[in-house]
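Okay, so here's the structure we're looking at.
Left out: one protein chain. Kept in place: all the others.
Letters A, B and C mark the chains as written, and numbering starts fresh at 1 in each.
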């Protein structure tokens, strides 16, 4: 499933912060969703798509589904990289595949599939109608 | 998929706290994992299984996979209930099905399947070997 | 400093959730600010002042200063109560004194003084000008 040759469209490096670890001494399972979200938003910013500004215009990018496999836990001060690819699925869904690898070992820590949609004042939008998304390949 | 007649083994009520909402004014997608975890841990406590004390004995209950569908967003001061059922899957996996419903409307907000395993100093345990789990039906 | 006879205007009970504890096995110092904020917002709601709705009208209640003394740590599954009193300080500042006590022991866990102000599109407001605050005490 994880192909070492796989090519990604974007990647962002992080360091685990101690407050992100829970009483087991490892990063809490919810915090990985923070890492994944921040990487998606920085990717979108790199494409001139600003999650916060879109919200102020009444357009919300929201997550409709996440599948996440926890392969190997991260802990205090670990370095890691979050990588992603995106593709459209039908007219309204944008699929992000995201993998987290430890650095420098490149060991898979998390594999996730995140499905997002755009809402214009609560109404589902076609992906191409979301400002900036027509240019996402 | 969600059967109104479905019976659950445990449920816990919450109120959305404002700090759990993000700049879109709705609960951030990662925060639902906090609600789901707290409900699982309170359920386990009700069965005399203490996540924190197990950790101190070298036994860690960890999440290996989550599938979560976001159906309808929660926002400031919303009341809701998290319900769960559990079942064993094979020798080592415990499956929690968890649904979040708004109160008092009983509208489905989130549906999730969470798979957990027990580790004894890092080694996979059979579910029955985890102290207290032999009694979980 | 903490007077046992002290009378409070509002109180709210909580249970520590495991994800709020950090790798030391105790509630992380930042999380107490979440408890304090949620209690203030619920207090304001009890007075018909809605933090989220005010924001939508362009009025933001923001914290300008916090002094917090950590007296005794909370940990997994601890029950506790957050109590508060409020008073005006000058024309623009609202002062919340907030204490956290363990339950059922009533041991002081945290003592905090939180100073808030109201902003109307970024401009400081007199406390009485904030909708609903004229009726506070």
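Please note the rule applied: a residue touches a chain if its C-beta (ideal position, glycine included) is under 8 Å from a C-beta of that chain, and two chains touch if they have at least 3 such contacts.
Please read all numbers here as calculations on a predicted model, not as lab measurements.
*Asks:* Using the touch definition from the top, which of C:45, C:63 or C:136 touches the missing chain?
*Replies:* C:63
*Asks:* Would you indicate which residue among C:15, C:34 or C:102 is in contact with the undisplayed chain?
*Replies:* Considering all chains, including the one not shown, the answer is C:34.
*Asks:* On chain A, where is the contact patch with the chain that was removed from view?
*Replies:* Considering the whole complex, chain A reaches the absent chain at 17-19, 21, 25, 34, 37-38, 41, 45, 50-52, 75-77.
*Asks:* Using the document's contact rule, name the residues of chain C that touch the chain not shown here.
*Replies:* 23-24, 26, 28-31, 33-34, 37, 52, 55, 60, 62-70, 73
*Asks:* With the missing chain put back, which residues of chain B would touch it? List them for me.
*Replies:* Here the touching residues of chain B are 18-19, 21-23, 25, 28, 30, 76.
Operating definition for what follows: only the chains that are shown with their structure count from here on.
*Asks:* From the C-alpha centre of chain A to that of chain B, how far is it in Å?
*Replies:* Computed from C-alpha means, the inter-chain centre distance equals 22 Å.
*Asks:* On a C-alpha centroid basis, what's the spacing between chain A and chain C, in Å?
*Replies:* It comes to 33 Å between the two C-alpha centres.
*Asks:* Do you know which chain A residues sit against two or more other chains?
*Replies:* Answer for chain A, listing residues that touch two or more other chains: 23-24, 28, 30.
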